[in-house]
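Other chains dropped; remaining ones untouched in position.
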């Protein structure tokens, strides 16, 4: 044991983990993203460790680049993923980490090399987060090894300079909406329904859906208010149709009404059976969430007024105002009854 | 409360859990969605348990409706949330579960009632998922109690009938794109960066970003192919700018190229500092992911050809083809060298 352990504290590292249902799609294939995340965790540990092996500012290794990566074989739920990482080159301000991923079937003993990856990390000072620190040198097994590493370093440097940020237009342009308009704060997310979102029989828990709805509505409210916002109430929600395992859920939210102290957000949940696409997309749930805005002491703040555009928004605002006044009246009546 | 606890194995239930960083926003306020999810978990357990207390088909209680819910006080990280659920009415085909939520500060002993909620569940047979089963009767403390419950039942039934699915238009209509077009499969998600996504110093782990990118790209590929798809490779990824705690990340993907056996998806990651909004939204990462499509035996399937629209899509397709041919040539060269 001592052998592996002493190696672990030097410039190589092994991570392994059993692949679980939440790491995979419904057919049991582990997501590429699960593997990329494990690879990067190994790289981050080994990179940060190496860059702190000399006196001076403590630093954190930030991922700067991942070289092209192939997924050679699929991995499955129940297999063990072994990630081995090694520092293979150090320039003045960056380190290269090479990573191998193997899958192991612990029932049959079969192992397969599923990925090889190379990652570049740059150390940033923890005292001054914009400051890149120097990287301690590493020992190479041979001068040839260092030379090879240097070539890779120069090649990726060139490519990084060439690749400017692809400023592909936003996919769904909303023609730069003005702050405080409905278009400015509206938001949507998609979520691929995973095993932990579902009952044992493959239906999405209502609570999971409500959590996603609150997440989107909260982002709409925060985009509008730019403050700490908290959920104040949720209107009655009807669950019209079941959502099943393997669906993609689209959750969209838009501001409908704002009083001085609260704002209302309408949320839509659409389910899209990814594979049995003939069933078609359908609207599963809709609801209204109400948020209040808080300052740093937790005291309520005013809500910035909404800028309404078009009749539709005006109409929804009036409807929202009606709900607001009804709820206010109801709360007052409840209070009086209790006295 | 003491009464309900001894009944715990009958028709009431208590859940409690410490609120963790991932349950809350960066200021420490627990998300309303976290609480709604706990409430529904309690309701689902107690509802399913009750509906299976008689002979006949086993069944699962599905959430049909949540009554309007107020969040009376905020809850914070480190507090314990106590959720108490009780079955308060049973009709022939539904049960009402009433839930109370209390927050407890276990260091000071302070407790607060933060929510009251009422949920309606309908039991579906596990043998035939479209079949609603009968609900066993419950015992009421008094005839008045049953009568009150019946009134609530009738009221919500009426409301459910009235509320049709609000068929609000999709928020960002893409004028019903045709299958196999870029517009048909393009997808995007927003993700509010949480504590577990970050390093100790508040920067998003590169691996977390890559996992979100693979998630979106995988949904694009599945929407296009309607089959089981798996990641085949990822192009070199440059991380141009850091993403920090408290950002909302928008990850968008669109198909760029499809050969007979694989398709390429371009992914954009945009970061939006929610609260310090003056910093402005910026593009943090872009990359190309390649997917293959598999049949039920794990054999590769053909990719449906893309329907291109406009010069932009045509141009991106040509660029993708170039990358595809270069990678293919490089793989062949690597193979020959190894022989």
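By written order: A and B. Residues from 1 in each chain.
Quick note on the criterion: a residue touches a chain if its C-beta (ideal position, glycine included) is under 8 Å from a C-beta of that chain, and two chains touch if they have at least 3 such contacts.
Keep in mind that what you see is a predicted model, and the values were worked out from it rather than measured.
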Complete-assembly copy number [criterion: all chains share one sequence; 2 shown]: 3
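Note that only the chains that are shown with their structure count from here on.
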Hey, how far is the Cα centre of chain A from the one of chain B, in Å? 12
Residues of chain B touching chain A in the complex: 25, 27, 29, 31-34, 36-41, 44, 60, 62-71, 74, 119, 126, 129, 156, 159-160, 163, 165-168, 170-172, 174, 186-192, 199-201, 203, 205-208, 210-216, 218-219, 222-223, 226-228, 230-240, 242, 248, 252, 254, 266, 268, 270, 272, 274-275, 277, 283, 286, 289, 294, 296, 298, 327
